[in-house]
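Left out: one protein chain. Kept in place: all the others.
Chain lettering (A and B) follows the sequence in which the chains are written, and residue indices restart at 1 in each chain.
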Amino acid sequence: MDFATLVQVLDSTLRLATPLLFACLAGLFSEKSGILDIGLEGKMLAAAFFAAATAAVTGSAWIGLAAGCAASLVLAALHGLASITFRGNQLISGVAINFLAAGITVLMGQNWFGLGGRTPQLEGAARFQNIELPFAQALSPVPVIGPLYSQVLSGHTILVYLGLLAVPATWYLLFRTRFGLRLRAVGENPAAVDTAGVSVTGLRYGGVAICGLLCGLSGAYLSTGLAAGFVKDMSAGRGFIALAALIFAKWRPWYALGACLLFGLLEALGNRFQSIQVLGVTVPTQFMQALPYILTVVILAGFVGKAIPPRAGGEPYVKER
Amino acid sequence: MDALPKWADIVLIPLVNLALALAVSALVIAYIGENPVEALTLMISGSVGSAYGWGYTLYYATNFVFTGLAVAVAFHARLFNIGGEGQALLGGLGVTLACLYIPWPHWTLALVGASVGGALFGAAWAAIPAWLQARRGSHIVITTIMFNFIASALMVYLLVNVLKVPGSMAPETARFPEATHLPSAFDWGAWMGFTKSAPLNVAFFLALACAFGVWVLIWRTKLGYEIRAFGQSEPAAVYAGISPTRIIMVAMLISGGLAGLMAVNAVQGEAERLVIDSVQGAGFVGIAVALMGRSHPVGVVLAALLFGILYQGGAELEFSMPAISREMVVVIQALVILFTGALDNMVRTPLERLFLRRRRRAA
Partner (left out) sequence: MADGERGGTRAPSPPAIELRGISKSFGPVQANKGISLTVAKGTIHGIIGENGAGKSTLMSILYGFYKADAGEIRIGGRKTDIHDSQAAIRAGIGMVFQHFKLVENFSVLENVVLGAEEGALLRPSLAKARKLLTELAREYELNVDPDAKIEDLGVGMQQRVEILKALYRQAEILILDEPTGVLTPAEADHLFRILCGLRDEGKTIILITHKLREIMDVTDTVSVMRRGQMTATVKTAHTSPPELAELMVGRKVLLRVEKAPAKLGPTVLKVDNLRVTDGKGVERLKGVSLEVRAGEILGVAGVAGNGQSELLEVLGGIRPGSGSVTLNGQPLALSGPRSDGRARRMAGITHVPEDRHRLGLILDFTAWENTAFGYHFVPEYCHGGMMDNQALREDTEGKMRRFDVRPTDCWLHAKSFSGGNQQKIVLAREIERDPDLLLVGQPTRGVDIGAIEFIHQRLVQLRDAGKAILLVSVELDEIFSLSDRIAVMFDGRIMGERLPHETSETELGMLMAGIDGKAA
């Protein structure tokens, strides 16, 4: 692989890592508050559809983004209702949300646009445009650093940079603010928070809402940044891969960035090299496509070290007698 | 003292939940601009209004009995197997290999052979997530989902590169030999009005036998006792000398095997060859079926019938009301999972209060 190819692969790594990163941070907020969320996938998908649909109608990617986030927040509220208010099974609720999103997006898409569940191709302001970072042109002749800056780091949509900024922001919010302290506490021992006079329900809804918002960004980026429109099932398991990345990152924001970049790289490699020769054997395309899923299983198998999840995760909070 | 009478727990609550799910679905249909009552009438007449409809409805129900039982058995061990889809895909491979490469003299033997093949392959595909859960603590929900994706990539690879008929463009295997074809409803039920087109076949009876078998397993055998005890409390199971690893493995193998058996119906019985995506979401429907059926075989059979009606009715609906696409069924399925699985307490708590008040007034 020559340097030019490497630059291309890294560039697309960053693009592909962004939806994972948003979703991974979304899962982080939810799980830190003690609510497991396997419905990241569904929220992304819903957001992707509503963002693309709205952008197609209004011609504005920003209005699309708002619509995508709103759709994701509605599903997040549903998840909150099931798992916080009605103390239901969080896994089942997540599964239901995934199916709901898978069904409703195609149903609505067909109803609105009649394109078999797709939205119209987005053009111009209906899509997020690439931004050139300052000095990208000037620096590009510099060897190594130049291409890395001007071609890998520069030239993405604003959402990519927003995703990168979300990492330190998440870290700050979780570890340096009152809200973060309480949120982490409620995922570890909700009774401690409750007896300290803070509402467990409120905090958990807060965590779930932030999760919804971030999933909204993730989905909107998928359909209006990375692609130019919505297609059926376009999230393609990214919500689950984001969960694996979260476990890989052991619920820490900076590590989440690393884990998502790794998965982004894998996907970029899979896209770039449809089939590769390893020691004279041709690795089939399908294997390259399945690679992120296989890696997820390997990570979950704990071959990369044991991770301790938030202790109260998955358990509805019931006051003890 | 239980707050609810038993009949309310197993009949009333699922029905109320179902009604809620259907009510929301009706709203969606109304939003699309069709008349929900008309849609419901179409669905019901299309699915159970004729022998033709029944031929499809029961065929779908057969698939869902297998996948629903698969999820239910795992649920009893408090394992959430979302991998029915992938396990059924692999089951299809097992059935295909058994049908294509073994010269069966008669369909009865082929049925046995294909069942063994399907169950083995399905179980094998469940074995890896099960082992990872038992030994490495990897979350079985996520690993089984990943295995669905991996299974579908694997099947595409096999169909495109290995199993495809040489020279053909279609990614599918050759048609299975005549001797492996299962008698269809037309063969044994023409007197009931089933036509040649009905995909319903003898695998339907295999599904009912499996339901009975699961009932015996769960409530009458030592293994079933151990599975239920483990599902209720892992530490208590260890106290009782029940090995968690063993139960996780066995329960998941049975679960995967049941999912794999679905291929007997869909691949051997209906398609008579292996095609890409032979499962078509039935693995996921199994989740809704198991939840709705309270993980009890009788409940699973009834819920599977209901979803058979929904699927066949949905296909008819798509035909008569083109605005409503097939995904409507996925939405209904999601709502059933949501209301029966996740929002159960929304209905249960007020009902419990109601019954308590009534009882207190009676006392």
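Here is the rule we go by: a residue touches a chain if its C-beta (ideal position, glycine included) is under 8 Å from a C-beta of that chain, and two chains touch if they have at least 3 such contacts.
Everything numeric in this text was worked out from a predicted model, so none of it was measured.
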Key: From A:Ala185, A:Leu226 or A:Val297, residue that would touch the chain that is not displayed   = A:Ala185
Query = Hey, which of A:Val198, A:Val283 or A:Val298 is the one touching the hidden chain?
reply = A:Val198
Message = Using the touch definition from the top, which of B:Glu172, B:Glu226, B:Glu272 or B:Asp344 touches the missing chain?
response = B:Glu226
Remark   = The missing chain sits against chain B at residues 1-3, 220-226, 228-229, 232-233, 235-236, 238-243, 356, 360
Inquiry  = Which parts of chain A face the unshown chain closely enough to count as touching?
reply    = 175-182, 184-185, 188-189, 191-198, 311, 319-321
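Convention: only the chains that are shown with their structure count from here on.
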Interface residues, chain A side, partner chain B - complex = 38, 78, 81-83, 86-93, 95-100, 102-104, 106-107, 110-111, 117, 237, 240, 243-244, 247, 284, 286-287, 289-290, 293-294, 296-297, 300-302
Inquiry  = List the residues on chain B that touch chain A in their complex, please.
reply    = 28, 32-33, 80, 82, 128-129, 132, 136-139, 141-143, 145-147, 149-150, 153-154, 156-157, 160-161, 284, 287, 291, 323-325, 327-331, 333-335, 337-338, 341-346, 349
